[in-house]
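All protein chains of the complex are present and in place, except for one that has been dropped.
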Amino acid sequence: MAPFDTGRTGVETGKPAQGGPPALPLVPAARRRLVPGTAVQGVAAALLAVLVLFALIGPLAWPDHAVQDLSRFLEAPSLAEPLGRDHLGRSVVARLAHATQLSLMMAIACVGTALLVGTTGALIAAWRGGSIETALNGLSEAFIALPALLVILIFSALANGDLWTLYAGLALSQWVEYFRMVRARSALVLAGPAVEAAGLLRLGPVHVMRRHLWPDLRPLLTTMATFGIGSSILALSTLGFVGIGVRPPTPELGLMITEAFPYYHEAPWMSLAPVLVLSTILIGLLSLRSKEARQ
Amino acid sequence: MNASTTTRRAIAAPAARVLRQRAVQAVGLVLLVSTACFAIVQSLPGDIAYRIAAGRYGYDQVTAASADTVRAELGLDRPAWQQLLDWLGDLVSLDLGTSLVTGADVAGELGLYFSSSLQLAAAALVLALAVGATGGALAAARPGGALDRITTFWVSGARALPPFLLGLVLILVFSVHLGVLPAAGHGEASNFVLPAATLAVGLSGLFARVTRDAVAQIRQSEYVRFAATKGLGGRLVFLRHVLRNTGVTLIAYVGVQTLILIEGVVVVESLFAWPGLGHALVHAIFWRDIPMIQATAVALALLVVVLNTVVDLGSLAIDPRPRRREVVL
Amino acid sequence: MSMRLNHLVVSHADSTLVDVGTLDFERGRPVTIVGESGSGKSLLAHAIMGTLPANLTARGSLAMDGQTFDLSDRANRRGLWGRLMSLLPQEPTLALDPTMRAQEQVAEGATSFTTDSSGARRTAGTLLAALGLGHASRAFPHTLSGGMAQRVAFAAATIGGAPVLIADEPSKGLDERARTELAGLLKLHLDGGGILLTITHDLDLARELGGDVLVMKDAHVVEQGCARQVLTEPAHPYTRRLLEAEPANWNHAWARRGAPPEEGGTALVSGEGLSKAFGGQQLFSDLSVTIRAGERVSLGGPSGSGKTTLGNVLLRLLPPDAGYVHHAVALRGGRLQKLYQDPALAFPARVALRDPFGDVIRRHRLEPARLEELMASLGLTPALLNRRPGQVSGGELQRLAIIRAMLLEPALVFADEPTSRLDLITQELTVACLMDQVDRHGCALVLVTHDYALANAVAGRRIPLGVAVTERLVQGAGTPV
Partner (left out) sequence: MAWRKMRAAGASAAAVLMMAGCAGEGAKDNQEPRQPLKVVGQFELHSLDPSTSGGFFTRLQVAETLVDADPQSVLQPGLATSWDTSPDGLTWGFRLRPGAHFHDGTPVTASSVAAALDTARGKAGTPLSEVPVRAITADGQAVKVALARPFAPLAAVLAHTSTQILAPSSYTADRKVAEIVGSGPYRIKRLEQPANIELAAFEQWQGKKPAITEVKYQAVGRSESRALMAESGQSDVTFGMDPTSLQRLKQAGKVDIADVTLPRTILLKVNAGHEILGDVRVRRALSMALDRESMATALLRDPEMAATQLFPPSLPQWHQKSTTALTHDPSGARELLARAGWSPGRDGTLERNGRKFTVTLRTFPDRPELPILATAIQAKLKELGIALQVKIGNSSEIPAGHQDGSLELGLYARNYALVPDALVTLADDFGPDGADYGAMGWNSPALTSTLNTMASGTDTDGAAEGRRQVTEILQSELPVIPVAWYRQSAVVSQRVDGLVLDPLERSWRLTDLTWTK
């Protein structure tokens, strides 16, 4: 479902590199990307690093996100409480740290699982072919037509916002993407002359995996995973908004935004903090992604 | 077999193959989705009868007595496989059953939800295509120019703003602050604007990028160059060759994006009180209204299949090349 | 009318890509520019047309019918396109819009198209019919064979009645038969009193067209004159070298040793009763082939005749529909190797070349020195191994592929059009390398090629394959989808 630049990165035209003029100057110079360049990616990487650090250290600095002090509800930001307190008098910065950690960890776990399952399945299907491929393809065909949110929605109803069901639902809704992309890609690679030649040279599956498949899939998978982390975080927060995601009082970015919304007038810091974190993560990932795609 | 019929088949075959494949997919999907929904709902914690009673009677009045009534009336104490078989059997005769909560005909209720979701999705798609494709084509006219950069930032900006947040911001600006558009609700033309815009902002960014890349790439192609040296003016080359071939890319992309669109619809419906499929599904899950869940999920999945089929046929009509070329020869 | 090109210089940054003096073009007398790739001959054509890429600058002028055009302004000839001058593109299959029917693409070129499109369509139909494509006027480009696509492109380029036709490598990717047709088309333009400038590295086409021939090397015209004279009695050493590189003129030691061995030789590959069909087309049926040790066989035939498919069947990379292929024990353990048409695709694209070579050496416990030895003997520097396949020239890469195949001392090498993408001189060099190795190890060779001269120069035996079947494709192509 993601706007991947497939193929584009994979095909390198075999133009001579010998000295002298280009053989065919009619082929335009490498298509220029418009992202202004590494400065943007540098900033994006730095922002992401700060957020990851916040997610790692924040929960240690503010270990308890659930302590309430009803008498201090909607307290404005101060030195002691840099982001103020929420409607239950809880520390917003503590909740934000835990929420960021939760979102990032869930997203990484989901993407990791989906990637592993999808890629393994795809490689088995592409390599072995036959009835295994038919079965896996059929399954993926059915899954691809399912809106991911539908899968998560049904799945998350299973156990009232238990983290593992959300995790399973998110991973389940994503594996098929990896499966399809990797299968299409590796079927292309495996059917190509290079792998055929490797077969005639009796180089064995490890060589094919290491020299042909992996170098070809790696940029694709990194791109997909970066994007996948973004969409997982988005999906998680969307579920929080629809009211079937993580259950309160567990802090989660989407839930925090939803909870804070009624107070947007009285206590804007409550809304702004999670919105900014969410947007920064997504923009950061997108900017990193374009670097990958340009490779 | 003589040569002529061979060719005829080779050319008519893609359309038939698309239809056949999609039909198989649809049937598989219906089975998978409805069985999965049923299985999951059955394994959900809590007594279904109570849940349904809560949906029917409201939370103040759900009691053990009302739950018992529900149980007896709906035959919920029958074995699960029997209930599933009944549903599937009814499905074959195109009977979607009756809602456990409202007692109404599911097909009838679904029709209403379905059409309002479809209207919203279509409005968003048209809006996104109009804005995105135009923006992208203009951006491609001068790669690296100001408009091109704006498009790039628009793309990442739109992706970074979750739809629900975008919806809230739009309501705040256009309804609360400016007071020009209704905040939520359904039934009047003006109600379309904000939800469709919420969906379209993200989509249009993607369309703009795809259009921009496709136009830029196609302008470099041999056939566009050839068309120019044939003596066709710049405008005609653009209209007759660039646009047409961009359409091929864009149509395929629209197919991919329908999934995102339908997901977005669920969220937007919740925010804008739009009585559509997503809204129906969330409620049905909440109340354990099994026939409604199954029917809604199946409808959502089929909607995707139908849209993809339309896209397949559309791109087949514009671009007659076979999807998969035989490698050898 | 006449056309004169004055002092054209095309440059990119500091380097000069084309630098020619005065060239005159007359009606009915073709001018053909030959030379190796990179010599600037295509740029010359595009400089005249006004279609140079934006990063190149041109100087000089073009005089046409008393009007003079400054070549540094690439827009001033735009108004002439289609009406006075047009370009017959290379690779016609890419130059036709894949989404538009043939007749429409031709009709677009008519000058009356904007005012009377149905009239233009009728003219296009007539023109296509005259070119023998009446049945294909409603076909989409992907259903056309290379030769047919070239005819459609020719129709589209000439329907506007432009007297000046510039053909840029028009024979690229065409088989022998289609090339003959092409020469006929170009002569047709000349017979109508047109001016023709053809860019090609195909000396046969140049011979066939006649007229004047210019030989270009490193941005300059090194020799020019009447075709018969230049192509038979060349004055410049480079032209001589070029002519010697034609397979028919080859004179190598290995060329005569390819005679078929006596019947008793070990059969390495024997296929019996082979049949294979693709997409409803029978490529071959009940075919029996035996390849014996030390033998050199060529598989020939026009494009689409199933050469590659038969090769893959014989290599047991593809199962035949009927029949059986037996491989001798001597071929086990990697002693059956294949060379590919595009060597860039025969290596893993994203790793440096040392990795696949290292894997071969490790896997088969070879002496690493042997690789260096082979590379040195084929004139390749070891530094090449640090590059990726895409960063090495086609000729060098094909030689590397030969080395890789030879590392395992194969009993049989299957070469699938290994030089069809190389220019004449590189082709000779590469084939020489291959044959040198084949000769040294006494291994058998199966060469797939549509070039009869090459086949004759290399192989002792020919297996001809059937006529092209692609023409059949078009019969029903008018059916709308």
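Some observations on this one:
The letters A, B and C name the chains in turn, as written, and every chain counts its residues from 1.
Assume a residue touches a chain if its C-beta (ideal position, glycine included) is under 8 Å from a C-beta of that chain, and two chains touch if they have at least 3 such contacts.
Since we're looking at a predicted model, the values are computed, not measured.
Although it is not drawn here, the omitted chain touches the following shown chains in the complete assembly: A, B. Summary of contacts with the chain left out: across B:35, B:102, B:119 or B:221, the touching residue is B:102.
Although one chain is not displayed, subunit A still touches it through residues 66-68, 70-71, 73, 76-77, 87-89, 160-161, 243, 247-249, 258, 261-269, 271-272, 275-276, 279.
Although one chain is not shown, part of subunit B still touches it, namely residues 45-47, 50-51, 53-69, 101-104, 109, 112, 157, 161, 165, 168-169, 171-173, 175-179, 182-187, 270-273, 275, 279, 283, 286-287.
Here is the rule we go by: only the chains that are shown with their structure count from here on.
Inter-chain centre distance (subunit A to subunit B, centres taken as mean C-alpha positions): 22 Å. Subunit B and subunit C have Cα centroids lying 47 Å from one another. The centroid of the Cα atoms in subunit A and the matching centroid in subunit C are 45 Å apart.
Looking at subunit B, no residue sits in touch with two or more other chains. By the touch criterion stated above, subunit B contacts subunit A in their complex at residues 25, 28-29, 32-33, 36-37, 40-41, 43-45, 143-144, 148-149, 151-152, 156-157, 159-165, 168, 172, 206, 209-210, 216-217, 220, 253, 256-257, 259-260, 262-263, 266-267, 270-271, 278, 281-282, 285-286, 293, 297, 300-301, 304-305, 308, 327.
Residues 12, 15, 17, 37-38, 40, 42-43, 46, 52-53, 55-56, 218-219, 315, 317, 333-334, 336-338, 340, 342-351, 355-356, 359-360, 363-364, 387-394, 397, 404, 408 of subunit C are the ones touching subunit A in the complex. Considering their complex, residues 1, 3, 28, 31-32, 34-36, 138, 141-142, 145-150, 153-155, 157-160, 191, 230, 234, 237-238, 241-244, 254, 257-258, 261, 264, 275, 278-279, 282-283, 286-287 of subunit A touch subunit B.
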